[in-house]
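Missing here: one protein chain of the complex. Every other protein chain is in place.
Each chain gets a letter, A, B and C, in the order it is written, and its residues are counted from 1.
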Amino acid sequence: MNLKELYQEIILEHGKNPRNLRKTENFNKDAKGNNPLCGDNVHVYLKLNNQRKVEDISFEGSGCAISMASASIMTDLIKGKSDNEAKEIIDDFLGMIKENPELKSTILEEDDKTKLMCLSGVKQYPMRVKCATLSWHTLISAMEDDGKQVSTED
Amino acid sequence: MNLKELYQEIILEHGKNPRNLRKTENFNKDAKGNNPLCGDNVHVYLKLNNQRKVEDISFEGSGCAISMASASIMTDLIKGKSDNEAKEIIDDFLGMIKENPELKSTILEEDDKTKLMCLSGVKQYPMRVKCATLSWHTLISAMEDDGKQVSTED
Amino acid sequence: MNIDNIKKEFPIFDEKIQNNDLVYLDSANSSQKPKVVIDRINEFYTKEFSNVGRSIHYLAVAATNLYENTRSSVQKYINAKDKNEIVFTKGATEALNLVANTLGQKYLNEGDEILLTELEHHSNYVPWHYLRKSKNIKINFAEINEDGEIPIENIEKKITPKTKVIAINHLSNVTGAILPIKEITEIAHAKDIIVVVDGCQGAPHLKLDVQDLDCDFYAISCHKMYGPTGLGILYGKKKWLEELPPYQGGGGMIKEVKKDRITYGDLPNKYEAGTMATAQVIAFDKSIKFLESIGIENIIKHEKELIEYGQEILKKNNSVKLIGNPKNKGGVISFTIEGVHPHDIATILDEDGVAIRAGHHCCQILHDKLEIPASARASVGVYNTKSDFDQLNESINKCKKIFDLK
Partner (left out) sequence: MNIDNIKKEFPIFDEKIQNNDLVYLDSANSSQKPKVVIDRINEFYTKEFSNVGRSIHYLAVAATNLYENTRSSVQKYINAKDKNEIVFTKGATEALNLVANTLGQKYLNEGDEILLTELEHHSNYVPWHYLRKSKNIKINFAEINEDGEIPIENIEKKITPKTKVIAINHLSNVTGAILPIKEITEIAHAKDIIVVVDGCQGAPHLKLDVQDLDCDFYAISCHKMYGPTGLGILYGKKKWLEELPPYQGGGGMIKEVKKDRITYGDLPNKYEAGTMATAQVIAFDKSIKFLESIGIENIIKHEKELIEYGQEILKKNNSVKLIGNPKNKGGVISFTIEGVHPHDIATILDEDGVAIRAGHHCCQILHDKLEIPASARASVGVYNTKSDFDQLNESINKCKKIFDLK
């Protein structure tokens, strides 16, 4: 295991100064997620416009460096994407955290991919995987807007 | 341990042909006892006359050879005794089963003592002690007539 | 693993019991434990101990994974659809209490009826009796036939439009009768009746496929299944476990706790309040593996042969009267001896190292019906052999001699 891989510069920086940590005005989709084990919680807000493009995305919540950084990077990358592109990115990220060695999607710039790959350090820390994925699962839920609260206990 | 000591002739004989296995007419004291572990149950009936003498004593119930023999011998010995004498015999018997090597009471004939001592074989069989003492505890309860049901689970 | 010399996997048989070899015929009460299971407990406490699902340090993470691993093994073993349909409890008794209590809270109403059978263990009657008291629910009993079975007609006869739950034994711990769960479930579901199975004797001795049985709940007792004491399992269909309220409340089963409100966690946490039987759950994985390594078909075959042999030998022994004669029978033989009380039988057999059970085996309703206060019971596990029944018969003869029977 390697703490340096887990707590890379980018993670620490995003963790300390998370982007989009606010509440989108006039959001039209949202969802809450929580991790009962550790008490982390996140609320994701989304504004999809008529062309089904993510006009704005933001989050509120508190959590560890990993979860804050993950939400921060996520909101950064998703903003401006269409909902289908967003879904592809989400799948790609969750697949990478789960099993794939790399990101496969061609939507993201190399630069953005590098940012996301920084979160791959959690793979070696099974109990922390949930920290990295909570905001992503919550985003899925917001996009489906099924009113269900996401929990990552499982 | 010694099965021969547990199942002595007298026990087997009383177990097979228990004395006083009936219901005293006009009984004026009675009590029920049971052992939830094995399902044994006994109902003791007593007729105390004005001089507080046991005019009649009987029992109903079912159980193993030890418990039937014990109830049979008990009723045989208690009949005709005063209530104080009965209490002394009960204490003596329970004391013998619990710890004393011998019976101490001077009320009983040698012959009767021999019968009671036959039940001392249960001392080597802790789980069977309750079989031997259930009817005696129930008799105490009947004499006190406190309406409480005796249980030997403990 | 070959079942013919499986006995050597169980260290207790190396012991002398009052100078005798142990002839253990009390497995329906609790089974002995194979070395692999005992060793796993030992190893876990010695090298890996931590509480699960709470902390995130190395030992805690490892223990949590092991714990969840057993859940997956159980899921596979009983062929449940979803891992979260497996809830760990302290025993089958708690599992049945959980079902009765939560159905009582949300699903059952005054006047509803619950159908049990005369073969039920107290653990599958008292929890329902509570609802009789608290909610005025009626309990009916399907009757046994003269062979000690519950024919399906006897179930059908007792179903009324008010029947909401059928709670039944899979395998009777007295007569050994195996109940036709699948058929019962079919009939029940056609009338929207929930089927709760007391699988205490079924789980260790029969092939288990809860999806095939299609029952709504199935209760398992791990200590009868070559596992540790203090552990049971409740299988419940996901729709029920999701719909019903939680049972015990405490740490680990909550989502959010505020001074004025509480929300509960998702499955399986919702039903696992407080620190669970961590070491026991982790070791139970070895019990499952042990059973798998023998193969349930081999176990069924072995135990069937044993029981047929035992019945044959005891039938030849006059004085011995067998209780029930079910066509479909598991590894339990109960009997009486005219003129000798079961407790006396048990004591005399014990002197030869033969361990059986005497009493009503927590089935007073059945014994009342049979008009006997108690019975003697010999029950088998994977480690028994035909010679155990030879010894049983010999000791019964000693018993007859003491009581001067022919």
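Note that in this section a residue touches a chain if its C-beta (ideal position, glycine included) is under 8 Å from a C-beta of that chain, and two chains touch if they have at least 3 such contacts.
Please read these numbers as outputs of a predicted model, since none were measured by experiment.
*Asks:* The chain left out here touches which displayed chains?
*Replies:* For the complete complex, the undisplayed chain touches A, B, C.
*Asks:* With respect to the chain omitted from the figure, which of C:K7, C:H205 or C:H223 is a touching residue?
*Replies:* C:H223
*Asks:* For the chain left out of this view, which of C:G111, C:G251 or C:G295 touches it?
*Replies:* Going through C:G111, C:G251 or C:G295 one by one, C:G251 is the residue touching the chain not shown.
*Asks:* Sort through C:K7, C:K164, C:K286 or C:H343 and give me the one touching the missing partner chain.
*Replies:* Missing-chain contact among the listed residues: C:H343.
*Asks:* If the missing chain were put back, which residues of chain A would it touch?
*Replies:* Against the left-out chain, chain A lists 1, 3, 6-7, 12, 16, 37-41, 62-66, 68, 125, 127-128, 131.
*Asks:* Could you pull out which residues of chain B are in touch with the chain that's been left out?
*Replies:* Where chain B meets the chain not shown: residues 34, 36-38, 126-128, 149, 151, 153-154.
*Asks:* Where does chain C touch the missing chain, residue by residue?
*Replies:* 11-12, 15, 17-18, 22, 26, 29-30, 32-33, 35, 37-38, 41-42, 45-51, 54-60, 90-94, 96-97, 105, 121-123, 125-127, 129-130, 134, 139, 141, 221, 223, 228-232, 248-254, 256-259, 262, 273-280, 343, 346-347, 349-350, 353-359, 362, 364-365, 368
Methods note: only the chains that are shown with their structure count from here on.
*Asks:* For the interfaces A-C and B-C, which has the higher count of C-beta pairs in contact?
*Replies:* B-C
*Asks:* If you average the CA atoms of chain A and of chain B, how far apart do the two points sit, in angstrom?
*Replies:* The separation of the two C-alpha centroids amounts to 78 Å.
*Asks:* Please work out the Cα centroid separation of chain A and chain C, and write it as a whole number of Å.
*Replies:* 46
*Asks:* Measuring centre to centre with CA averages, how many angstrom lie between chain B and chain C?
*Replies:* About 38 Å, centre to centre.
*Asks:* In chain A, what residues contact two or more other chains?
*Replies:* none
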